[in-house]
Structure formats: C-alpha cells, structure tokens
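Working notes for the structure below.
Note that one protein chain of the assembly has been removed; the remaining protein chains are unaltered in position.
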Amino acid sequence: MSFFSRFMDGWRKYRKPGYYEEFDYHWTMAIDLDKCTGCEACMTACQAENNIPVVGEEEVARGREMQWIRVERYWEGEYPNAKLNFIPMMCQHCDAAPCETVCPVAATYHNQDGLNAQIYNRCIGTRACAVYCPYEVRYFNYYDHGWDSPLEQQLNPDVTVRGKGVMEKCTFCIQRIRQAKDMAKDDDRRRVQDGEVQPACVQTCPTKALVFGNRKDRESEVYQSMTDPRNYRVLDELNTDSSVFYLKKVDA
Amino acid sequence: MTTETFKLGYNDIHDDVVRSIVKTGPKYYIALATAGSITLLCFFFPWFYQLYYGIGAAGMNHPGVWGTYLASFIFWIGLSHSGTLLSCVLHLTNSSWRKAMYRSAEAMTLFSLVVAATYVMVHVGRPWFVHWAAPYPNQMELWPNFRSPLMFDVMAIATYITGSTIFIYMGSIPDFAAVRDRTSGWRNTMYTLLSLGWRGTDKEWHRLHWAYTFLAVLIIPLAVSVHSIVSWDFAMSIVPSLHQTIFAPYFVVGAIYSGTAGIVTVMFVLRKTMGFEQYITKVHFDNLGKLLLVLSLIWTYINGVELFTAWYSGTSEEYEALGYKLFGYYAWLYWEMILFCAVAPLLMFSTRFRTSFVPMLILSIAINIGMFTERFLIIATSLSRQYLPDAWGVYVPSLVEISIMVGSFALFTTLFLVFVKIFPSVSMYEVKETMATPKMEPLAPASGSPA
Partner (left out) sequence: MTSNVIGLFHDPESALTAAGELKGAGFESLEIMSPVPIHGVEAVLGKKKSVIKNFTFMGALIGGISGFALAAGTAIAWPHPVGGRPIITMPPFLIITYELTILFGILATVLGFIVSSRLPAFRNRVYVPESAVDKFVVTAPCDDAEHFKRAEAILNQAGAEQVRAMSGEES
C-alpha cells in the first residue's frame, strides 16, 4: 500500500467519531419502571458487591452520600391522592458521555464493550466529570472511610477499594462482566450468552424490573425490552446516547 | 501629564526609586512578617490538614463538587488579566499614563498567577499526582487528554506564566542596570546578573524596543485566550446555566474588570507606602476610573444578556436555574454582586469621584468583592440546580475554605512585598521619557494625558 493510502486509512480511522468501528459487546440495561417498587434492594446489593464505603449519618446530612445507584423519588399530588414515582439512577454509560471528554488525565474513557470505564489509579480528583455529568451519578471520595474490623472481611476481593480523592461510579459490575468473558473464552472461545452476566442490582431486584444484557444480541431479553414501545431514555434530548432504557407507561 | 512632573528631573525619579528598593525601615519588616505569618497560618496549615484528611475538610458535597477553591482560582486568574494585558495594550497605543504603574501591574499579574497555580493543588483530590496533567514522556506511556477543557487550561496558564515572567523581566532590564550602579555587595551581584551587562546603547535600546513590542503583540491574544479557556471549563459542560456561549466574553471582560480594580487598590497602597505620590497621580486614577466605568457597563450588559437568554429560552431547567439564582438560597449574594459591580461603579461618571483617592480605593475593593461573589455564584448556583431534581443540593463553604481564601490574599501580599524590594516598582526609564530635561520639550507626546 502506498504511503498516501495508508495515511488516508489512518486519517479515516482517527477521525471517526467514537473511534470504534463496532463494539465487542454493547452492554445495556433496561429498567421497567412499572415493575419497580422502590425497595432499594439494588442499592444495598451494589454497596455489598462493589465495596462502597459507608460514609455515616453526619456525612450524608452534609450531602456527601456515597452510592453508585440511587432510587430517585418524585411525588405527585397531595395526600391522600399522592403518587410516588421511582427511578433507579446509575451511570448511564453514555456513548457520547460528557464526563469522558473533560478528564485532563484521561482517567475515564469508553471501552470496547460500550462501557464508560473509570480508572481509579489515574484519577487526580479534579471532579470535573461530576460537574459535566447531567445525571449526577458520579460520586467523590471525600474521606478515606475504611471499615472497622471485622467488617473488612466482607469486602469483595474482585473489586478494589478506592482511596480518598478519587471519583467512582457504577461500572455495570465490570468485574462480573470480565469474569463472564474470561469463562467464555476458556470455554471453547464462545461468546457470553444472554443472562450469564448480571450486575448485583439486576441479580437482586425482587420484581425483575432491571434487565441487563448485550444489545448486539438480537435474541436477548434486554433487546426485547429496549425496543418495547414504552421505552425512553432519561435526558435523551442532551444527545448523550445513554445505554440505560427506561420503560414506563405514560398516561397521555 | 500635569505640570508637576516637569519640575522633577531625571535625578529625582532615579533617587526615589532606588531609595524605595534599598532602604528598608521597620514598617516594611513588620508588614512582611505579618503577611508571612498569616500566609502560613491561614493558607498552608489548613491546606496540610486537608491533604491529610481529604477534601472532606472543605464544604463540598454532592452535587456541589466545586466550591470556593475553584471560584478563588478563577478570581486570581481574573486578577492577573489586569497587569500584563493592560500594559501590552497601552504600550501598543503609546499611552503615556501607563508608564508609572505598569511595572507593579505586571507584578500583580505574575503573583496572581502564582497564587492561582497553588490553588490548583489545593483544589484537586490527589495533588501529589497533579503532574500527570503535564505532557511529559513517562514509563506508563500515558499522555494527558488534550481534548479536555482543563488541559487547555494547563497549557494556557503555563504559557501565560512564562510570558508574563519574561515580559516583566525584559521590561526591567534597563532599570536593573540603573539600580546596579547604585548598590553594593550582594545586591550589586544580583543586579549585575539580572541586568545582563546592559549599557543603554542605542543598539540595545533598539533591540529591546522591538523585542518588547513583539512580546506585547503576542501576549494580548494570549491573555484573551487564557480567560476564555478558563471560562470553557464551565461553558463546555451541559449544566443548564453554565452551557452558554457568552461565557468567554463574560469572563474576559470580568477578568479585566476585576484586574483593573485590583490595580487601583495596589496603586493606592504603593503611593502611600513607597512615597510615589508624585509619579502616581490623579491622572492615573482618572484614567483607570474611566476604564473601570466602561468595563462595568459592559459587564452589566452581559449579565443582562445572560438573564434575558435564560428567560427567553423558556425551558424548564433554565427557568429553574434563573429563579434559583435570583430568589433562591444564594439570592442575597446575587443582589450584593449587582450592587457592588453594576450599581456602585456608576459613581465613576463623576470626575470628582474618579480623581479622589480614597473613594476610588473603597470602590475598587467593593468591585473585587462583587467579582469574587460572581465567580462563587457561577459555581454554586449552577451546580445546585441541574437537570434531575432529585440531585439538587446546597453547598456551604467550610472554615478551612474560608481560611485558605484569606490566606491566599496574604500569600499574594507576601510575594508583592518581596517584589518591591527587588524590582524597581516604578519603571524609571519610562517615567523619565515623559519628563522634561531642562533644555527641551517633553519627549513623549502629551496627547496620552486626558484631553
């Protein structure tokens, strides 16, 4: 190939928005809000799975809660006709994520599975990503909270423990995804099947409101959910191209 | 220029400035010691406390992840726009009223930038890794993310600090040479090295003039770009009240505004403490006052535009953000800012006000308080009200933050006090240019003075 055609190939590759020709897997979550009861079991499961520090009453009162998934509650009407709507909100893993562009040290990026990955070691704590995220799902470690003995025995060994000054957020339980991909590779180099990998929140949800999978697999449950006529994405008008679809029957 | 300066000769300005460097009385040492100890107590000790325990020592929370640290950072960068930018623009327009004050104004620029750079390290969560934002080859083979507005910031501020240092140094070479001849001992050695053996030949003046002019031509677009880039830290987000194209001009105008107010303050202090009453006169305050007035009118206009576009857009998040800014938790700060930065400067329409020293001092301090509030409000009110109502919150600064804020002013003062004893704080050769030697007319055209 001549120098010019190689140059043009490189130019095309590096000028393509998003860089990836196609994702390896395209992990997506679908949340059926008509099934969600607001029990917050997903929050507890996430905290257990991902070694999320318990910040304590005082810090939560100061507004420094630490949770990777939160259940937003919106009231409608007055008692006795009050209606409550729940929206579990976690990192939406946007394909056009505003948070990724602003990190000066490249501590967050979009990986080949369509996930927004956070590299704790590289984070210097500028907190610009938290400002740029419109969903406000990024949480900062204001202190080194630690665990009193013997609570550190319950930590998940597959997940790191973050120190102070580092930003963290939902990773779609990337350690489980990694494990599933490794097992699939060992097991005759097949692909990860639908339902093989479930993040902690999906696994725990009592009403099966959360569904997780690879949207490239057209047979998967998540693909059926995301093409359901009830589907919408939060703050879609901002063109963040998020990977979490919410299903809700909206009365016209 | 007023007729007073024609009674002074070259000798007088020379003696006055050299004396201001070489003679130090007890008052200077007391001032230096006070500024130094306040810096240590109020800036460095709380910072070390925060380094040890974590950013939690500050008042920031979720969603208010940015607070007074970033507001102060932007305030100090804004303050830095006065000196060098003003000096460069007025040099290219051949204004004579710049000559007595530009050296100190440029020093103000340099030290504001130094304080702002220190503030970056106070602000980030892991300052011991902040060098990762610099593009240097390393074992990890990692480079910083140049697509980030914060990286533009890094490059712009690095360039600006380098440019400002070089600019103030180049302009001072002839003055260093002049002071060198009058000093002895360690001072003589220092000034000999600093003046590079300058003799004042026609060839050297010619080269210096061209180098200085080219530097001025380069630094003006640089200064405009620096604060635009700082504004893009905010404007490139999609937070409702931050994502506006007006931010770049808003910040540049605000920076020159607060910087010029800072110059007025510094000039007042210099006059009183260094005995420069004859060189920094009513004329300077008058001209600075006019500049401040114009800038305050532009600033008020831009604020009005922001309010108007937010209201006109009709979107729910803009309405919410606007209402919160005007009537929410921080509303008292908003109206204080309007009072100090939009209403009070209208007093400068009166010439009598502009040429009175103490009222101008009070107004300049009020303007800077208002501008600091503006920076704080930009951050606090916009982060408090973003898109998702569940994530709304309020941010209150903690004692550590307020102490570091006070300490940063003390740090600036300490650096400036050291400066006045090393650099000639009034540019001798430029002021001489505006004076008459007994036999002839003044060299610089008198058109630079207020017509």
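By written order: A and B. Residues from 1 in each chain.
In the analysis below, contacts are C-beta pairs under 8 Å (C-beta built on N, C-alpha and C of every residue); 3 or more make two chains touch, one makes a residue touch a chain.
On a predicted model such as this, the values are computed, not experimentally measured, just so you know.
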For the chain not shown, which residue from B:21, B:38, B:177 or B:363 touches it across the whole complex? B:177
Residue of B:50, B:145, B:303 or B:381 touching the missing chain in the full complex: B:145
Taking the entire complex into account, which one of A:98, A:199 or A:213 touches the absent chain? A:98
Can you tell me which of A:18, A:56, A:146 or A:206 touches the chain that was removed from the display? A:18
Touch with the omitted chain, as defined above, among B:19, B:131, B:207 or B:272: B:207
Chain B positions in touch with the non-displayed chain are 9-11, 14, 135, 141-149, 151-152, 155-156, 158-159, 162-163, 166, 170, 174, 177-178, 181, 192, 196-211, 214-215, 218-219, 221-222, 225, 229, 428-430, 432-433, 437-440, 443
Absent-chain interface as seen on chain A, which is shown: 10-11, 13-20, 94-101, 103, 106, 108-110, 241
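One rule holds in what follows: only the chains that are shown with their structure count from here on.
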Chain A to chain B, mean C-alpha position gap in Å, rounds to 42
Parts of chain B lying in touch with chain A, wherever the complex brings them together: 53-56, 59-66, 123-127, 129-130, 132-133, 142-145, 147-151, 153-154, 233, 236-239, 383, 386-391, 393-395
Which part of chain A faces chain B closely enough to touch in the complex? 59, 62-65, 70, 72-74, 87, 89, 98, 101-106, 122-128, 130-132, 134-136, 139-144, 164-167, 234-235, 238
